[in-house]
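Presenting chain A:
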Amino acid sequence: MNISVELHTLGELHVKGIIGGEIDAFTAPILREKLKEITLQDNMHVELNLMDVSYMDSTGLGVFVGFYKSISAANGHMELTGLSSRLKRLFDITGLVEIMDIQETDKEVKKDETV
Partner candidate 1 sequence: MPQEFKRQYKEILEQYTQRQTELNLYEGQNFSRQLIQKNISPEEVISIHKASLEELMPDLPNDVWHSFDLLIEVMIRYGLALKEHQTLIKKQENFRMEMELASNVQQTLLKTKIPVMNDLDIGMISVPAKEMNGDYTHFLNDDTTIGIAVADVIGKGIPAALCMSMIKYGMDSLNGAETEPIVVLDVINRIVEKSVSDSMFISMFYGTYDTSNSKFTYASAGHEPPLFYSAKSNEFSELQAKGLLLGVIPNVKYEQHIISLDKDDFIVMMTDGVTECRSKAGFIDQNTVMDIIESVRDQSAQDMVEFVFHKLEELQEFEQRDDFTLVIFKKK
Partner candidate 2 sequence: MNLRSSVDIITEWDIVAARQLGRNEAKEVGFGTVDQARITTAISELARNIYLYAGKGKIEIRQITDGNLRGLLVIASDKGPGIVDVRKVMEDGYTTSGGLGAGLPGVRRLMDDFKIETVLGEGTTISASKLLR
């Protein structure tokens, strides 16, 4: 039952979130509340890094679907990065990979990004 969510504002329209731990029925509400803190504006770009997420179930998926819907409605863009193969499979199976911007773990990029 642990999750960590850090939000960094990188620019007026650019937010990067770093999520770690487990996203399940217990922790999903915490993540959902945290993402609500982001003020959605036109052309907003939100990158969510899931590199340190060790487990996610369908409830967690629900949070990202919800966030994707609201940011898309506000003409913004959500990008998920750093997905492990297990997490990636979840987005593959559910077909979400077709509509969302999803990047698998890339070792080289990873080094640069985790400052």
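The definition used in the following text is that contacts are C-beta pairs under 8 Å (C-beta built on N, C-alpha and C of every residue); 3 or more make two chains touch, one makes a residue touch a chain; residues count from 1.
Inclusion criterion for the candidates: all candidates are chains of the complex that A comes from, given by their letters.
Just so it is clear, the model here is predicted, and its values are computed rather than measured.
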(request) Sort out for me which candidate, 1 or 2, comes into contact with chain A in this complex. (result) 1
(request) Could you pull out which chain A residues touch candidate 1 in their complex? (result) 25, 32, 57-59, 61-63, 65-66, 69-70, 93-96, 98-99
